[in-house]
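First the structure, which I've put down as structure tokens, then a few questions once you've had a look.
Here the complex is missing one protein chain, while the rest keep their positions.
What follows is chain A.
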């Protein structure tokens, strides 16, 4: 009630009141930085409120730690799972739990886990190691872990981001069953359709304040989006070309022919992938994370030489691929994990913006490095990205995640004269920023650049892409025309059904 939380220089939550009732699924919506995570961290005892209090069943409760929160019946499943990778499912379930028997054999722990799994309706394999599980399976372990500790309020942070459509449906079925027993769920999500589908009530945060709580039955996606960002979202049909846009090039600018890659253990990560990239076209790549997307983007940008097959640039096979050469050839790359591979967080903004052009004039040339030219470049990129920079020598990690992402996107778009490979460019962004980034991609397409958009958001792919390729276990299952594709078909392909089984594929 009236929760406030201040961080140095910012107010993360200001006087937020939220009531969650037994037997409801309560969705929490808000842009990035609206204060959703902070609020949930307060509810689960990770942060202490600077003002306000938490009232549970009529009594004020002081939650000093996540352990106290779970004892009070509040459990959270974070977006990034907090499981011990090397432990089995049973061990993870029993880790740090007061009810864990002091002396228990592996067999006993597994039996207890099996019983819990049946009781709560979350199927898990008690003896499997976490590292061997898919994201969906790991999530089930996390939820079971929380439910086993008798949580009555379950908080889920973007639970479907890592799931296939089928897995998401299973999760929702389980959440409804949990609700039916008189428990409550707080669901944080960016996906409006999902929220409309499952929630009973919706609370919207903006700028650290609560805008309102609405009964889902009275909401529409458009109204929610408007309330979230505080302005109208222009939903243009992103596939339509404006007059004067470059047509789809006949000759492919880059082609993969029977490309196969293997990881260090010799497991095939891409299997016999053949595809063409055409200028003026957006090729969407769909698939559940971990099915070869990372390797595909690495092959396309010269980071990973294929173990078999050819990469052709303008019809000419590339000998030994070299990322610097690919960049000089006009191939931009917005990497999946921008902070880990696209930026040097401790270095200045100017140094980071020079990463793709440091070897050519005006910054490079004859072995030199001109800091002033690097700063001028950084200023141009920041202006294009509409990011305000107080000091270009400041470490780039001081910027917000969204701003870092915008800068990387603009830096790569600058060099992407022919191809841009964008891996999950909208991940972690709010609706407004997603629209901006997708606008960048369509502008490039209209200029005749071949764009590869890797995404796990099917709606985004269907809105933007001209063709959609689906990856499953490293295999390109099919490449289908986005105009005639539907979610169900793509969902089945993502789950490993072949084109023949689904029909309608090209």
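The rule we apply is simple: a residue touches a chain if its C-beta (ideal position, glycine included) is under 8 Å from a C-beta of that chain, and two chains touch if they have at least 3 such contacts; residues count from 1.
As a convention for this text, contacts and distances are computed from a predicted model.
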Task: Per UniProt, the name of the complex member that is left out, chosen from "ABC transporter permease", "AzlC family protein", "Spore germination protein GerKA" or "3-isopropylmalate dehydratase large subunit" - done: "ABC transporter permease"
Open item on the list: Touch as defined at the start, partner being the missing chain; which of A:165, A:309, A:364 or A:432 qualifies?
Closed with: A:364
Open item on the list: Considering the complete complex, identify which of A:55, A:108 or A:324 is in touch with the unshown chain.
Closed with: A:324
Open item on the list: Using the document's definition of touch, tell me which of A:80, A:265 or A:340 contacts the absent chain.
Closed with: A:340
TODO: Quick one: say which of A:294, A:356 or A:410 touches the chain that got left out.
DONE: A:356
TODO: List the residues of chain A that touch the chain left out of this view.
DONE: 6-12, 14, 33-35, 38, 207-208, 302-303, 322-327, 333, 335, 340-347, 351, 354-356, 358-359, 364, 367-371, 394-395, 397-398, 400
